[in-house]
Structures are given as C-alpha cells and as structure tokens.
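One protein chain is absent from this view; the other protein chains keep their places.
Every chain is named by a letter (A, B and C) in the order it is written, and numbering of its residues begins at 1.
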Amino acid sequence: MQRTAEQIEKDLLRPIFTSSAKYWIAVSIATCLLLAGVCAFGYQLYTGIGVWGINSPVFWAFDITNFVFWIGISHAGTLISAILRLCNATWRRPVTRCAEAITVFSILIGAAVPLCHVGRPWLAYWMIPYPSQRGIWPNFRSPLAWDFFAIFTYLSGSTIFLYLPTIPDFAAIRDASRGLRNKIYRVLALGWQGTPRQWQRLEIAMHIMAIAIVPVAVSVHTIVSWDFSMTLVPMWHSTIFGPYFVIGAIFSGIAALILAMALLRHFLHLEEYLTPLHFNNLGKLLLTLSLLWFYFTFAERLTTWYGNSPPEMDVFWESIRQHFAPLFWIMVVCNFVIPMPLLAIKRFRTITGTAIASCTVVIGMWIERFLIIVPALDHKFLAFSWGAYRPTWVEDTLMASSFGMMALLYLLFT
Amino acid sequence: MSHRWGLVVDLDRCTGCEACVVACHAENNVPTAGADQAARGRTMQWIRVERTWEGDFPNPKVRFQPVLCQQCDNAPCEPVCPTYASYHTPEGLNAQVYNRCIGTRFCANACPYTVRSFNFFNPKWEMPLNLQLNPDVSVRSVGIMEKCTFCVQRIKSAEIQAEAEKRELKDGEFTTACAQSCASTALVFGDLNDPNSEVSRLASSNRSTKLLGELGTKPNVTYLERGTWQDAKNS
Amino acid sequence: MERRNFIKISALTGVAATLDACRAPDKQLIRFIPEDNLIPGIATWKPGVCTLCSAGCGLLVRVMQGDAEVVRNGQRGLMKMGLAKKLEGSPQNPVNAGKLCARGQAGLQVLYHPDRITHPIKRTGARGSGEFQEISWDDALKEVVSHLTALESSKAANSLAFLSMPLSGQRHKLIESFLKAYGAPPAVWYEPFDEAVLRQANLLSFGHAALPTFELGRADYIISFGADFLGTWNSPVAQSIGYGEMRRGRPGRRGKFVQVESRMSQTGANADEWIACKPGTEGILALGIAHVILSEKLAPQGAETRAGSQIAGWSAGLPEFTPEAVEKQTGVSAAVITRLAHEITQSGSSAAIVGGAPLAQTNGHFNALAVNALESLVDTGRDQNGNLRPILGFTPEPPLSAAEEPAAPAQASFARLNSFAQSALRGQAGAPQMLMLNEANPIFSAPPATRIGEAIARIPYIVSFGGFIDETSVQADLILPDHAPLESWLDSIPESGSLRSMVSLAPPAVSPLHNTRPMPDVLLGLAQQLGGDVAKALPWTSFEAMLKAALVPLRSHGGSVTAKTDDDFWQSMQTQGGWWSAPAAAGSKSAPATLSSATAAKHAPVALTAPEFAGAAGDFPFCFQPYVSQSFGDGSLAHLPWMQELPDVLTTAMWSSWVEINPKTGERLGIQQGDLVEITSQAGSLRVPAVLSPGIAPDLLAMPVGQGHENFGRFATGRGANPLSILAPVAERETGALAWAATRVKLTRVGGPEQAKLVLFAGGMSGFPHEEEPR
Partner (left out) sequence: MGWQKWLLLMVCAVACTWAMVKAVPTSHAGQTDLSAHVTSGVFTTAHPTAAQAVRDFLDFHPEHPVQPIAYTHAVHLANGLQCEFCHVGVDQGPEAQIPGVAVCMTCHIAIDTDKPEIKKIAAYQARGEDIPWVRVYNYSDSAHVRFNHAAHIRAGVGCSTCHGDMTKQTTAERKVDLNMGFCVNCHKQKQVSVDCETCHF
C-alpha cells in the first residue's frame, strides 16, 4: 500500500516531538557512563596518567585501542553511503542517515581519545600548527601529526556530508515546529524552500562530497595504520597494515551500522522503513568483509611466520600461543567463526542473525586492535625489558564512557 | 670542529657493579619510583645493566650489558614525536626537550632499546632528600618522557668554560657521570669526530659491535664484545 | 535581580572552590644569614672520606649553594648554604683513583635522609617502643655525665661498655683511650662479616695481620676462592680498577679469571671459568692444585714458603691431596684440578684470593691457610727488571706516633660480642651497667641465639650516638645524634687497596643541617666534664685539634704532602684529602720477602679439616649461605632509597629480599619463580620469595643480607626477611669468628606470588596485584 507524504513525515518526525520513557532511561544511562568517564579523566588529570595500567614498555594500551576502534567505526557511514550513493544502490536511502550520524559521532570520540591519552593534555593544542612567539611548528614527519590532519579533514568532510542531505528535513521540522526549536531549525535549514533548483544543487553537492569523501575515508585509516607501521616495533613494522586497517575499519563500521539500525528499528518502530532487505544487503557486505578480514589476518600472520625473524616470532607466539592466546582465539571466533554461518546461510541472514553477527564483530574488532598494540609492545626487541599489562579501573571507565558517549549522541540525534 | 659525542662500553671490563646506575640517578635527578610503582614496571633508569643467563648449573654463563640511550644517528624516536620534543641536535645527540613534551609516549614505543622513562606521576622526594637535586638539571614533572642525555649539562658547562678561555675542548676534560664512576673503565665517553680521542680509538677496535645494529639505527654507543682467554693475544 | 545575585555568588564560590582546592599550607620560614659565602651556581669540590665500608675510599664532594631548611639555635629557618650534590671518587687517592662504587655514591642520601634524628632525644615510652621526646644538648650531656660519675664513684667504672661498628684512625683511638682512661674494658667492635679469620691466617702465612692488597692490574691469572672482590669484599673499587686493567688494560695481554664458589656471586659472574665446589671444601681444592704443582714441579720457585709451612705435609708434597682424593671431597673433577694447576703456573703472574663464604665455615681458618699456601706457591710474577714482584702485597701502617695496631689480630668480633652478651646476661659484678652505642646494630645482624637483644635490654642505661633509629638504638634511653659523615671531620687508615701507607682526612664538606653534634666532640666534651685521668688522656678541645695533633707529625715522613710549616702541612693535607707515602718500590716492606721467607711458623701446621654444619643433613637438606648484599652491605644501608631501588644485578630484584634456588631444586619441590617459601633452620625460620637461579648448587640456598629490618626508617622497615635471624651461632674453630655459612636449612613452599610480592626489574610488571600508593 502507498503511504502518504504526511504519514511518512508524521512517522519520521514522531521521535523528535514525542519521546518515550524508554528513551529517557537510555539517555540517563548513557549520560551516567559519560559522566563516569569525565570523572575518571578528571582524576587522571589531577594525579597523573599513572592511574592507568600502562607502564614501561607497554606505553600504549586501551587508549590507542579505543582510538583506532572508534576511527574504524566511523567508516560505517560516509564510506558506505558515499559508495552506495555513487553506485546508485536505491535500497540505501534509509540507511545512509544512520550511517553518516555514526560516522560523525565516532570520529568525535576517536578524536577525543588521543587528547585524553597524552601525558599533559593541557598542552595537546601543540598538535595544531599555529604561529607562536616560540616559532615552533608541529613535526610534520610524525604520523601523529598526520593523524591530526586526516581526522580533522575527515571530521569536517563527513559533517558536511551528513549535513547537506538533512537540510530539507530541517526545513520540514522548521515548518512543523514553533518557539525556540523553530528558531534553531530555521538557522539549520539555510532558508530551504524545496525549489527544483535547490534540489538540483543539493544533488550536485552531494555527488561531489561523495566522490571527495571516499579517498579521505580510505586515507584516514591508512594513516592511522601508519602510527604503527612507521615504527620498528616487531609485528607493527608491516606493509599490509594500510589496507588491513581500512578493511578492518569498514568491517567494524558496517557491523556498528547494522546494530544501530536494528536498535532504531526496534525502539522507534520504523519497521516499514528499515526492512529486512536492508539488513540482508548489509549482511552480504559484512560477509564479504569478514572474508577479507580473515584473508588479511591470515596473510599478516603467514608472512611473519614465513619471515621468521626472531623478535617478530617472539610476538607472534606470545599472541597466538602464550599469554594472549585466549584473546586471539576469541577474536577469530567473533570475527569469523560466528559471523560466517550467520551471514553465509541465507536462512540465518535475518535481522536478528545479522544483528548478532555484527555484535560479535564489533567485540572482535576491538580485541583485534588490542592484540595489534599490546603484545608487540610488551615483547619488544630486548628480552630483558619485556613487560606485561593490566588495565586499571580508570581505563575501563574511560572505555565504557566512550561507548556511553556514542549512545548518548546517537540518542540525542534521533 | 663540531663534536659527535659517543660512548664505548667494554663488555670485557664491565663487572655489573651498577655504580653507573646510581651515578646517573644522582647526576640527573632521576627519581626513585618506590616499591609499588617498581612492581608496576615503572622504575626510571637512564642506564641499566642487563643480565643474561646462558647454560645451567654447573656451567652457567652470565653476560652483563649496560644499556642506555644509544643516541642513534638514525633514531626511531625522533620522527614520531609530533612536537619536536625528541629531535637530533647538531652535535648528534637525541635531545629530549622536556618542556616541549606533551607525553604521547610514541617515542618510547618506537625506541627498540626501551631506554626511555616516562613520568607517570609527579616525582616525589621526601624532604630533605630534595636537597640532593642537581641544580644544573631540570626536575621533570608528570607526563614527561625522559632519557639519557649523555649528561648534556656537563657538555654545556665544559663548552662554556672552553669558550670563556677561548680554547678547544680537550679529550677527557669532562665525562659523563656513569663513565666517571666506572671503576673498571668499562665506559669511555668522548668525541667521535676527534680521531685521537680515546673513544674513537676504542670504537675502531675489532671487538666493536652495535646493539641491534641490524635495525639500522646507527647508534653512537659502541659495545666491545667480551673476549676469551685464548683470543686474548689477538685483541 | 535577586536571581542574578544568586547566580553570581554561586559562580564565585564554584570557581573559588575549584581553584583553591588542594592548597598546601604555605610555611613562613625566616632566613638565616649564610655561614659560608659561596657563589651561586658554581660548584666547589671538597675532599671527603667514604665511611660506608671499611675500604676507606677518598671522595670529592660537589658542593653548590642552595636553600636548605636548617635548625640554628633552636629555630627552624631557611639558609643559603653549601649543599653536597654529588659524590665522586678522589682522583689523587691511591685506593680508588677517582672511582666510586654504587654504595659510596649513595652516601649522599645518608646526609639528606628524612629519617635522620635531628636533635637529642630521651626515651619516654617503654624500651624499644620508639617513644622519645626532644631534649636539649646541655640536659642530655648533664645526664650522661651524671651517670658516668655515678659509676666512677661506685667504683664500677669497669661496668661501662662501648659497643660500636669498627672504626679506623683517630675515632678508634679516641674511643679506646677514653675507655682506658675511664677504667672501662676495651670497646666491643662488632660487625657481622668481619675478616678476623683472614687476618689471623695472613699473620701466620705472610706475617701481616691485615687484609691483602692485590695488584690485579699486573695479573695474568687470578683464581679466587669465594672472594666477591668486585662487589663487596675488601676494597672493591681498588680491585675493580685492577680487574679492568687485567682484562683490557694491556694490549695483547688478557688475564684469565677463575672463580671457585658454590653460589655465583657478581664477581663469579664475570669469571672466564666458574667452578662450583662443595661449600667449605675450597681449601681442599686449593691444596689439590698445590699438590699437582708440587708433584709435577711446575713452580719455578721452591715450595719452601712460609705460607706453605703452615700446612701439614706441605714439604712432603701434600700426599693426601691427590686430584682424585680432592675430587671426592670437593666435587671438582681431577682433570679440571690438573688443568688449573698447569694454567696457573704457565701464565706469567698469578694470584690466588680467598674471602667470603669459605672463611665463614667452621674450617675457615684451614681454607684461608690453604689458599694462602697456594698463593705463595703461584704468585711468582716478575717486574720489568726481572725482580720477583708478587701480585699480593700488604699496606704498610702509616708512621703515626701513637695508636699502632697490635701485631696480633684483634679478637673476632663475634667472639667479643658473645662474651659481652654473656657477661650482661650473667648480670654479676662487672656486668655492664651502662652502654654506649655507636652505629652497631647487633640486634639485627647477630644470630638471635647470641641473645644479644636480651643482653642489651638488661643493661640499665644506654646512650646511642647513631644518627638513625635502628633495631638496637631504639633500645637506647638517650640518643645523642651524630653528624652525618659529610658534616663531620673524617679520617681513615685504609687497611688495604694500595701499597702506600695512607691516612685519609677530610674536613666537614657541608655545615650541619640538624641540631646534631659529632660523636668525637661529644666524647671529648664528656672527658673534660669528667675531669681527672680522662681529661688528661684527652686534652683536646675538639676532634679537629686531636686529628691535627695526631697527623701533623707525618710531615717528617715526606710522602704526598710537602709543606714548610705544620700549619701549611695541615692545610694542604685537608685540601688533598689525606697523606700517603711515595709508591712502594720493589723490595720494600710489602715485597716478596713475606711470601718466600721460610721463617719458622709460630703455629703448628694445620691438617685437612672438613667443614661442619649446624643441623643434620637428614632434617635440613640444604646448606644456607647468606651473602653481603651488593646494595646494602651488611644491612646498614637498607634505609637508602637509591639502594632499595638498585636492581640486584644477577636477579634484578629490588625493594625486596629473596632466596636463590637452583631450578632443578625448584622443580623437585614444586617451587616457581616468585613463590613464597619458608626456610627453617635449628635457630628459626623465615618466609621469603623464591628466585630460580642457574648460578647456585642444587643443595644450596643463598640469600642476600640487608632486608628484614623491623625498625630502620620508612624505606627499609618491614621489607623482606633477614637471613641472619635464622643462623645457628656456629663459630669458626680457630678464631671464634661467626661461621655464617655453616647453617643447614629445609625449604617448603607456602604460597604463590600474591603473598610473596617479589619485585623484579627485568620483565617489567610483576605478576601480582599491588595496593595503590596514596599519592
């Protein structure tokens, strides 16, 4: 049956004007998590970063894991919607918005993490190139500096990318609301009237952005991967990290997207708009990426094993046989063993199926990041200075709160 | 003539007495971490004596090896620092500029020798232990990476002195704290650009090796391998 | 309107709260007028003498101006003053030639230690409760004088006891003459690891009741029996300098170094060949080697050495010490013994050194004489002119008018302590009524079986001079804190380390931080107040005056200091950090005569003696070997944070104590690295983390001394366990010295790493949770 424009509008705008009790509970939980994180960070700021479990030689752990993880998640949106837009996959339309939102928010978080993780956060602004009486600029040879630019570009790019297509909707809300809300949306709508010319311009702008954003997205995670592959650290010093990270990013991104969609669909009763078709297609994508991910992981390990350089083998065995073996195999299960059947077999590729698969993938991908960072660090070249790592409550809280922040932003967005 | 400071470690002379470690703590205001932090792997030592066992009783072999910042010419720690806190000086030192350090700890991860110490907290000295602090060296605060500087404060004051007296620096005019305390003269510090200096002479010995030299970091610290009684004649 | 005010106020308070949270109490201290006029930022170097061990190395103290919190005439305040910033070795000093060991450099923290006693204190609580209250110097001294006079008047002057760590030079003389003049018995010099056995043996073998000085720099072959001569034994810095020379100092010549011991020490770890032999059989091994040399006529020089004549059957070629027989007793294969004999005699100049555990057996005296005999047999190096110039020598006594050391070695400190404890416990006439305590800590460092703690508790009145509260000084009724070494006049007469006769001397390097007074001055002050013979015997007004009077006569002997007048001499001696004679030429007092002279022995030759152990091998399967810690010495340095955080170079353990166990033993008893184990001997038991080390015999347990303090400042108290606390009170047979390596123990696992809390430097983070430190 055909739904009238009014009805569609009513359905879609419902959550903006009316919010259920469930919604507020969710919001408050997310807020608590976020606040906990803020407190934890305050404590860290006051006492020193030693309240984390990091030590010598494991100077990076949860912090950078979260960073890479969230930047990875951010590939959900932009890339997907952009690619899908470029190849005119018509089923994509409802998906894009959720996707792009995820992107923006997770970049925000991903960008916040490194600022919290430095030893002296109050000086983190030195990463920004600005003329000062000191006459010193950031070190443009440093991958961290590249990160800064890449992420900043990606953030601004994807914000615009998210913003452009929303203009008409803002206009719609503007017309449907009054008071302060009306004021705000009036500003956001940029005086959108919905004239054909405006539509046409918007379409062009969207296409340009779509084309522009893809290389940016790819470059961002490649650059993130260079944080590691630019060093001499065994198992970091790898040439395939670029594509490996990008694939991993899209992989986790889509998983996150599916999850988000599933939740939205369930709580906002958008069954008519987010149909099994979407989940089915995204499921297929996820499947492909799962295979790709497995191929890369395998290739990376294989080359290491074949290269058989002693320091690398130390890390290799450390991560798959010794201390980190449990984590490693959990990761493999989460990223491959579980998703495979769920996504490969058509009968399982249901909404629930894909949701479960994505759930495990998100977990698995977080572990993957952790396994890239920590085992390499605590088994660096000189055996005498090998170490171990155990997170403290501060790190746990900060991680939890990063998820809390994501949830909160997303809730407020809907 | 510009200098290129270098250190030679004669593993055949080193007795593992660790006088260098204490000398470094005293000279460079390196804080003691305390039992709890030590257990968390947060001791700060700009120079450490590594010990490796080979073989079992009754024929165990032990090898002592002092490890400090290798002051690499091709240092992995330098390019990764986003703020130039870790950079290469004209005299070939890997400088660590404390006030420019924001504590990303990237340099410490990149360093294959794990010789960088990080201030996880503000260091503490139970008064009046603070009176032992060397006024020529800054006291680092929380969130700052630090490491062996080849006793740059000694280099600077010697250079200023020589400048005041309008002369060139002489070899052996000054040395690092570790080398000065080393009873068996296992550590020798000097200018590698001066072909006649003791350190250049030793560095050109046929026993000389570099720690993890295969990584291509071009260290300015040279290790002289242990010899045996038999090969003594041809050393 | 009101609302706005409300907002303003709330904002104000909020910001104020956030900004001035955690404000520190700003102390308003007055400033004192500086006592010295130093130029800020410019370092001055002052001479010093290291007092942290008996080696007596010379120091250069780097002094710079800084702001210090000091006490002057009862008031706290800030003062610009010279502060010691770093300790370096004194380059001119013949012993350490500009070098300094880890312990020596930590002397700085003795000066600045937060737990120093800053003023005289009087006991208020029960004995050992550690409750003291401040008391003025005048009252304190009055109290001491009254006690002393009381003793005198009651004709009980001989019941004054003086218990001190061994001191050399004028401090020693001061105390002895004080006691003599007062009519008290001689002081009880106590240290747990004294060298009485070696001195006794050296007297018999070489005619010198002193520690040996080895010119290792000239050696081509060194065989050391248990002597940790690069770490803690005798004069480590001097020996390390020589060792470096021996290794790589002479192009084309690299000496070989063989270490014989049953637990690998830091020194042993450097050996080219490390030979494990059964504890206490080192002497037998030495004679085994000698046997081969004698029977095969490998030694160029005749066997008729004085040292040799101390061994029964020497002239007959030691028939009972055939390699095969020796192999049975020592566990070292006959082939190795023969090879060693050949190697030693083939290389140019060789030396045999003995020290440490071999001497701390019941048969230590035999071991010492045996190795000395071997030494005299193989140490036949020659100088450029081909004259016999052995590696071994003895430091001549400085030509001081007074206070010659008696030719006979002083009684073993353990024996002295025992008799002191006994008399105190018997409590009859002549039992100590009053004890003067100076930096000796027998309650920590003597086996409990000596009941020394009980004995000290029995003494009615105790005065302590030490600058720190430790297990013994906490028993004191009155504590008159001494200056830190760097704050006081120092002199020392190194017993070894150089072949020149020496007196090290240094004026105070820094002015005192606290309201303390130097022990010698206090004693001299007491002497004046007592009057009579004591005042006559000690006429000096200050220790400086006494030093000057004693040392200025050296001017007539030439040596390193040349001066026109006595005052010049005194000045330049201070600036130079001491006086030492010209380098000893070959043929001088220290030269070969001592080794080869076949003068008849006063002492009956010793025959083979096997070691005996306290505890049946059945019940106590392991030999227990405490060893002097590289960081803490005999435990008196455990309060220094630098030393606590200095990783033990072999185990990399820090801030804790541990027992070294052979991995096989560990496997057999199910003990993993870092487990908590219990060690039990006849005398007691202790719990300590286990470290699996390949450098120790399967039937041996070794444990460093120094931790396990119950009351020794914030850094040492309650940390680790004290191996001396489970030693059986076994004495070496001949000398009565403490045979600290002659106890047998048993071993059981009682817990995992969580209980043990072993902190290792290697391997980073330890595998157990730690309580968060409040920061």
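What we mean here is this: a residue touches a chain if its C-beta (ideal position, glycine included) is under 8 Å from a C-beta of that chain, and two chains touch if they have at least 3 such contacts.
Just so you know, these numbers come straight off a predicted model, no measurement behind them.
Asker: What chains on display are touched by the one that is not shown?
Answerer: A, B, C
Asker: For the full complex, which residue in C:R31, C:K297 or C:R426 touches the chain that was left out?
Answerer: C:R31
Asker: Pick from C:P40, C:G252 or C:G618: which residue touches the chain that isn't shown?
Answerer: Going through C:P40, C:G252 or C:G618 one by one, C:P40 is the residue touching the chain not shown.
Asker: Tell me which of A:G135, A:G179, A:P196 or A:P310 is the one touching the absent chain.
Answerer: Looking across A:G135, A:G179, A:P196 or A:P310, the contact with the absent chain belongs to A:G135.
Asker: Take the complete complex as the reference. Which residues in chain A touch the chain that isn't displayed?
Answerer: Per the touch rule, chain A residues meeting the hidden chain are 122, 132-135.
Asker: What does the interface between chain C and the hidden chain look like in terms of residue numbers?
Answerer: 3-4, 7-8, 11-12, 14-16, 18-27, 29-34, 37, 39-42, 66-67, 69, 72-73, 77-80, 114
Asker: Can you name the residues of chain B that touch the chain not displayed here?
Answerer: Contact residues on chain B toward the absent chain are 84, 87, 89-90, 93, 95, 97-100, 122-127, 129-130, 133, 135-142, 149, 152-153, 156, 160, 163-164.
Here, only the chains that are shown with their structure count from here on.
Asker: From the Cα centroids, identify the chain that ends up most central relative to all protein Cα atoms.
Answerer: Of the chains present, the most centrally placed is B.
Asker: Pick out whichever of the two, B-C or A-C, is joined by more C-beta pairs in contact.
Answerer: B-C
Asker: I'd like to verify one number: the distance from the centre of chain A to the centre of chain B, where each centre is the average of its C-alpha atoms, in whole angstrom.
Answerer: 42
Asker: Measuring centre to centre with CA averages, how many angstrom lie between chain A and chain C?
Answerer: Result: the chain centres lie 63 Å from each other.
Asker: Residues of chain A that touch two or more other chains: which are they?
Answerer: Those would be 47-48, 50, 55-58, 384-385, 387-388.
Asker: What positions in chain B touch 2 or more of the other chains?
Answerer: 37, 40-41, 43, 48, 50-51, 121, in rising order.
Asker: Give the list of chain B residues in touch with chain A in this complex.
Answerer: Residues in contact with chain A: 37, 40-43, 48, 50-52, 67, 76, 79-84, 87, 100-106, 108-110, 112-114, 116-122, 142-145, 212, 215, 217.
Asker: Which stretch or stretches of chain C touch chain B in the complex?
Answerer: It comes out as residues 41, 64, 66, 68-69, 83-89, 96, 98-102, 104-106, 108-109, 112-114, 230-231, 236-237, 240-241, 243-244, 247-249, 251-256, 264, 266-267, 269-270, 272, 274-276, 513, 630, 641-642, 644-647, 649-650, 652, 654-656, 662-664, 693-698, 714, 719, 757, 759, 761-762, 764-766, 768, 770-773, 775.
Asker: Taking the touch rule as given, give the residues of chain B at its contact with chain C in the complex, in rising order.
Answerer: Listed in rising order, the residues are 10, 12-13, 15-19, 21-23, 25-27, 32-41, 43, 48-51, 53, 55-62, 64, 121, 124, 126-135, 177, 180-186, 224, 227-229, 232-233, 235.
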